[in-house]
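One chain of protein is taken out of this complex; the other chains stay put.
Chain IDs A and B follow the sequence of writing; residue 1 opens each chain.
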Amino acid sequence: MQRMLIIGAVLTLLLIAVLSGLGSDISGNKDIKLYIGCWSASPVETDLMHRQIALFESRHPGVKVKLETVSGVYDTYIQSNIAAGTEPDVFFLEPQETFVYASRGLVLPIDKYVSKEVIADFYPNLLAAFTYDGHIYGLPKGFNPLIMYYNKEMFRAAGIKQFPKTWNELLTACAALQQAGAAGKLGDSFRKPMIVDFLAYPYIVQAGGQVYDEKTNKLVFNSPEAINGFRFFYETLFRDKKYAAEAKTLGSSGSIGALVEKKAAIVCSGGWSMTGLQRMAPDWDYGTATLPAGKQMGGIMFTTAYAIGKNTKHPQLAAELIETLTGTESEKMTAAAGLEVPPLMSLETYYRTNYPRCAPLAEMAPYCITNTFGKKARLVMNEIEKAASTYIATPDGDIAVAVNKAYETIKKADANDKEYNW
Amino acid sequence: MNKRESAIRKNFIRVCFYILIGTYALIALFPFVWAFITSLKPTAEANNFSIPLDKMSFDNYLYIMKKFPYLRWFANSLAVCLGVTIGSIFINSLAGYALARMNFKGRKVMFWLVLAMMMVPVQVLLVPQYVILAKLGWINTYQGLIVPYLFSCFGTFMMRQFFLSIPRSLEEAAMIDGAGRFTIFWKIIFPLAKPAVAAQFILTFVGMWNEFLWPSLIAKRQEMYTLTVGLNSFYNQYAQYWDQIQAGVMLLSIPAVAIFIIFQKQFVEGMTMGAVKE
Partner (left out) sequence: MVRLGNARSDENIKGWLFFLPFAALASVFFFIPLIGALLLSFREYSLLDGSPFSAGRWIGIQNYVTAFGDPTFLRALWNTCLYTGITVPAKLIISLALALICNAKIVKAKGFFRTVYYIPTITSSVAISIIFLYLFKADGLINMVLAKFGVAEIAWFYDPKVALPIIMLMATWAAVGFYMVIFLAGLQSIDPTLYEAAMIDGASEWQQFLNVTLPCLKPTIFFNLVVAMIGSFNIFDFAYIISGGLGGPADSTMTIVLYLYQTGFSYLKMGYASSIAFILFAIILALTFVQKQFFKEDAE
């Protein structure tokens, strides 16, 4: 046995030596190396980033860019790296992290390195998600509002002429769908009219409320208007009428899987689902529409920006990299990949003309909030989710109780830090 | 009870036995088997309970192995797991033996320290460890992946328990013959620990194979990923494609199963004979 172990040890050392010798695929010792820390939610996304990087490298000979795609949890990765001082030159920044990172000076104000013309081309409400204390800390690479996807055949079978434009029309449509489903007109797999991935944020805005008021630094998701939004979503759709179900209970093929498998007629999801739909049901003519409006039109959009880490040795080059990655050519590639909507106003017409099915995405843009919810944005999002899942699990009484409990929990957690005004 | 009745009774017990273990075997295997079946199906069929034999193939596996540096990741995992397993077997056995049979000052304290070390939740050490490794310049290196795992409290504890069960008479006899401590250990006691070493080999190797949190932090660039880390990045990207995900699961699990099959035969079978030879 000992002999085998010793032989094994020697062989292992050999293997390691060979593998180490293989080296990495970033070549050239004289090149300047830039690293981008990011995540990827699909192979299409990774390919896209590689093409955009190739564009930058072709314009900047002597500079090589390498992606550090995080395999685990992005938070753990970026925070460990910042603690150790090994963070990449450029990395993804999300709206809910902007306050946290910018207030600590961990990202550089990108408006110092990029020209005003370039900045002026971005949608203002997108840039607002990455603005802190008057400076911009990231350039968004795209955005994805929530829209409605629906099964046109099911709508026809249920006798619905056009996609609902108001809350009342939505309820009527769901009722019709549920009846048609019970009558067997929508196939055997049909379960519910609507499947949702995300929470009540769009409906909060549509009811005239907000989650967070930046001017006063106050959380306002328990205002009467916001609660109306919660109420419509949870009490009406989930509890009373039972028109909706949560996607995750159906397994992680998600809401889009449910749509493709004809389990539901309406699904609320972001633009990123289009690639999934393309793959799962390549020739299907599915419908897309903007969200039905409540008191007003509203929605939520998700976006990620590239930010420059404070320890980078090449801030100007990093800024140019970001500029290329979010510039016109790159964004045309993004649009073609069908992953996000380009964040540039100058591309809006191009986008609408070339990708008519994506029109609702562009239409939603002006009405959407981003999840910049102050310095404890994460906690806010988690507590709201907790309130929702508690409520859905024990659906009696008033959603306002769960929402207020979330509010009080956050208030207590902030008691010492005072990062919000109460 | 006459002979015939007792024979029937024995067979009855035997049959019951087999039913019991067979049932549990099914329970143990079923999720795995289902994952395997799903991995062979095309995406459109992945979510339902059919077994469409005409549409099943190994396409998903080929796709993953072509699109991702599977072979490199596999080699990385192999190198890291073997390095950790073999290295830690030596280090743990030495330490375990010292704790079990050698009278050194502070031994009791050391044992409690080893136990106590196991009780600390690893997540809290994650970042300080990372910072230390960054200072050593071992981020994204093989030594960074291997060295922190070369000592295992669990392994040392296990070897200690095992060495305790070996009769002292063996060592005393050898000492009377004038053998030195290390010789006794290496030539007499350690070989007797075959079952425990085999168990440690399997457990450490498989544990390291599946280890995710730490390697995902240390291996920052794709070519350094271990198989688990690489396939996890794959899971993130293909969350909606059940068939491919299950293929990924299979690609990750099958090598580990193979190691188990090989080693459980080699060391564990028929080792009762090696326990005490007088």
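By our rule, a contact is a pair of C-beta atoms (placed from the backbone, for glycine too) under 8 Å apart; a residue touches a chain by one contact, two chains touch by 3 or more.
What you are looking at is a predicted structure, and each value in this text was computed from that prediction instead of being measured.
In the full complex, the chain left out of view touches A, B. Of the candidate positions A:N125, A:Q179, A:N217 or A:T390, contact with the unshown chain belongs to A:T390.
From the set A:L93, A:L325, A:L379 or A:V403, the residue in touch with the chain omitted from the display is A:L379, counting the whole complex.
Subunit B residues in contact with the hidden partner, per the touch definition given at the top, are 13-14, 17-18, 20-21, 24-25, 27-29, 31-32, 34-35, 38, 49, 90-92, 94-95, 97-100, 102-105, 107, 110-111, 115-125, 127-129, 131-132, 147-148, 150-151, 154, 156-158, 161-162, 164-165, 175-176, 181-182, 185, 195-196, 198-199, 202-203, 206, 209-210, 212, 228, 232, 235, 242, 245-246, 249, 252-253, 256-257, 260-261, 264-265, 268-269, 271-272, 275-276. Within the complete assembly, residues 73, 75-76, 79-80, 82-85, 100-101, 104, 106, 191, 245-246, 248-252, 263, 376, 378-379, 382, 385-386, 389-390, 392-394, 409, 413 of subunit A touch the chain that is not shown.
The working rule: only the chains that are shown with their structure count from here on.
If you average the Cα atoms of subunit A and of subunit B, the two centres end up 38 Å apart. Partner subunit A is touched in their complex by these residues of subunit B: 43-44, 46-48, 67, 72, 75-76, 78-79, 82-83, 86-87, 89-90, 126-127, 130-131, 134-135, 139, 141-142, 186, 190-191, 194, 197, 212-213, 216-217, 220-225, 229-230, 232-233, 236-242, 267. Every residue of subunit A that touches subunit B in the complex is listed here, in rising order: 1-2, 5, 8-9, 11-13, 15-16, 19-20, 22, 24-25, 39-43, 45-46, 66-72, 76-77, 79-80, 83-86, 251-254, 256-257, 261, 276, 279-281.
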